[in-house]
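All protein chains but one are shown at their positions in the complex.
All chains are identified by letter, namely A and B, in their written order; residue positions are counted from 1 within each chain.
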Amino acid sequence: MLDIILIIARFILLVALAPFIGGLIGKIKNDLRMRKGQPVLQPYYNLRKLFSKEAIIPVNSSWIFTCAPFIILASALACILLLPNASQIRSPDGAASLLIIIFVLALGRFFQALAGLDAGSSFGGMGSSREMFISSFVEPVACLSIFSLILSGANFSVSTILTGLALLTVILTETSRLPVDNQETHLELTMIHEAMVLDYSGPHLAIIELASYIRQIFWITLLALIILPTYPLIAIGSAVIAICVLIAFIEIGIAKFRLFRVPNLLMFGFLLALLSIAAALVRI
Amino acid sequence: MNLLLSNIRLLFVFDPLALFFIIVILLVSFPALIYSIGYSKGKSTPLTLAFIASMLLLVSSANALYFLIFWELMSLLSYLLVLTDSENEQAVSAATLYIVMTHVGTAFLLAAFCFIYRASGSFDLSAMAAACQAMPQLQRDLLFICFLLGFGTKAGIVPLHIWLPYAHPQAPSHISSIMSGVMIKIAIYGFIRFVFCILGINSLWWGVLLLTLATITCLVGIIYALMENNLKKMLAYSSVENIGIILVAISLAMIFVDQKLFPLASLAMIAGLYHVVNHAVFKGLLFLCAGSVQKGAKTLNIEELGGLIKKMPWTALFFLIGAMGISALPPFNGFISEWLILQAFFRGAISVSGKMTLLLAVGAGALALTSGLAAACFVKVFGISFLALPRSEKAAEAKEVDWTMLISTGFLSVLVIALGLAAPFVIKMLAIIPASLFGTTPPIASLFNLYPPPNAVAMLSLLSIAMLLGIFLVMRKKSHPGATWDCGYYKIDSRNEYTATAFSKPFRITFGFFLLPFRRTELVKASSYHVSSFSHETRTTKIFKKYLYDAGLAVMMRFARSFRRMQAGSIHIYIAYIFVTLIFLILFLRII
Partner (left out) sequence: MEMLTLFAIFLVSAESTLAQKFSGLLRSFRLQSFFLALLTLLAAYRSNSIELYFVGSLILIIKVLLIPHLFQTLIKGINVSDNLGLFVSPQLSLFSAGILGIVSWSFSNQIMHGTDLGQLIIGVSFFVMLVGIFLMISRIKALAQVIGLLMMENGVFLAATVIPGGAPFFIEIAVFFDILVSAMILGLFIYRIKAIFTHIDISKLSGLKG
């Protein structure tokens, strides 16, 4: 019984805080850029605005276009629900849950890419193509990071740090951050995630944005849990904030990679994960 | 050697492994037969029935000689079925390539069987198993290589796969679905039966070799599938990839058996067999849907399709279900089997030694990569063929197919969903097979010890509430149709859409070291300011066919041509050859 209450509480907390994290990263970036920028709670205002607007459905599209946002949101919510407990993360059972999460995320991504192709514009197709391209290289990195989780033992060992770095590359890719993708632009040369959702509007767009915020907070929480599995909630919270700061610094400090260089980044992440496995085998 | 069945009850064995494969065969063949009623008005049904019967007899035979007989029969009948459209020159050459390669494989099998027969004196499977236990290691290694080559040719392991992408597209769609869904699994059955049960595994390098080959097969298959624009050829390459996945699981089972980790071996075997039935079902479904597309839209070229979801809604839905199954998306069946294989990797990594852990890690990474690439491939296929606007007149005039074809594809789609949702039940059923092979039960209970408990109910209920709320919120507002954003051009048509070649371009560039793409552009200018036409041609090189097989064939043809000098065309010379040989034999060898 207590378990279920804890799960539901965690679920509500993470879903409620998801847009806040997005706003937080944006605020830190603007502070670093010496700009006033948007308020921290801007994502909430955006979502409220979008929910009050009408949705415009392109004439060329089919039922996939209208159903995709819900499937994407459902997959994002399922990730939060399936997130293993801190004590379970290093065990094979926790790894099994994480594997399920990866496939569930793939479900959301599949329908998002289909929705991008459904509108019939070049932008959508381009976004879908790039998204599927990059995500297929993310999968081995994520898989190997989970792999090394099972093998490593103590906190703050070399293998955990390397796993954390590998997961950082995964986070940058999955949350569409620089150097992989730029969330602030709508130029065809530079957008991946934005291109797929270009034709969405109103509540559909709100749902998709919410789903991407939820995915973001999921990955950041996962990274925090991996680094500090046995520490209390406050420590996890501050780790999350620290990771947000780190992501903001990376986004400010680096330019976007050319599309064909992104696999190089992910291969680097793959190597990091392999190294962490090797480190775990040598027990350092 | 008693060929006449005086002891007929020894002929058939119905142990769990054979029963499982019989179920797989029947599950895919029945819909295909019903499909053929609408697709080709039941042409070549007797051949198809004989083909299915030969496969059924093959998996249930207890005698290696009958195994071979039915194996050859199966190959011959499928060759004839591939040749159904025998006026098409491509079909003839594809069928020839197929029959030659399958015979080469069967030669290896024959060699292996005769070798074992010499040691055991009988073709019965139990006697052969006993004989193999007593053989020295070198002979067992040789037998393993023979079995690998023999069954690998039929299954489609790289580099023995080159017949698959030519033969499967040329056959009629229901035959392709049976061949791709069932026939290549028969090779898996043979492999399991002869390597696990008869030969007995006692070397680590067998499993490692197979794991390496299977991983390469996965990656090669899916990369080539991404490049294809012909629907059926893409599905054929995807079959190569999935056979690789099945063999990854089987090789894991081999490794674990050698290390005496029998529960893990059972887990890997369950994963492999689950993927066998999954792939049979969804590949059968996809090939039947491809046939429906061919019947409805008269073309299989993805670049000419588009917008079929509005013209052929049911086929589109079933194709989507099949695509979701093959891309391993929850809650359909492909997800369960791939998840199980990854579980086998993970749980095995804890129990094996250091170097093997690294190997298993790389294998798991490769498997994750192929599943990502497979999802990309099927997004491309489904998205470009079925969504948005039609790219040609053929697609614009497409019509939905008739009910026999819809019923068969619908049945298989329901099966895809059912095999996914009923996973615990299926796994419990499948656990019987490794129990009969190894004698242990796998750790099923711990598989479902996921966190958070109680898992499914809480998750699903919360999710459904969330979705209903969302739908409610959205439906409250009016939503009205508008035009797609087209950057201010006043007319948007199918030329604006993304093409299939463009979709796969990032992959073509990234994997260019392997695909060796070839590109040619031609620019025709009417004047220095006006370009009147621009053509762009791109192709990839099939390195296995070009550098391995064609090169080998060229050497053989050169050799054969040099022998032509002996064939002077005169009967006298030929008789003289016989005469001289006869004299030689009599005088010098004292043989009459």
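Everything that follows uses one rule, which is that contacts are C-beta pairs under 8 Å (C-beta built on N, C-alpha and C of every residue); 3 or more make two chains touch, one makes a residue touch a chain.
Bear in mind the structure is a predicted one, so any value in this text is a computation, not a measurement.
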Among shown chains, those touching the left-out chain: B
Option touching the unshown chain, where B:138, B:524 or B:578 are the choices: B:578
Residues of subunit B in contact with the chain not shown: 564, 567-572, 575-576, 578-579, 582-583, 586-587, 590, 592
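In this section, only the chains that are shown with their structure count from here on.
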Inter-chain centre distance, subunit A versus subunit B - centres from mean C-alpha coordinates, in Å: 33
Residue numbers on subunit B that touch subunit A, as the complex places them: 307, 309-310, 320, 324, 327-330, 335, 338-339, 342-343, 345-347, 349-350, 354, 357-358, 361-362, 364-369, 371-373, 375-376, 379-380, 382-384, 387-389, 446-447, 449-455, 458-459, 462-463, 466-467, 470-471, 473-474, 477-486, 492, 494, 496-499, 502-507, 509-510
List of subunit A residues in touch with subunit B within their complex: 3-4, 7-8, 11, 51-64, 69-70, 73-74, 77-78, 81-82, 84-85, 88, 92-97, 99-100, 102-104, 106-107, 109-110, 113-114, 116-126, 128-130, 132-133, 135-144, 146-148, 150-151, 198-199, 202-204, 207, 259-260, 263, 270, 273-274, 277-278, 281
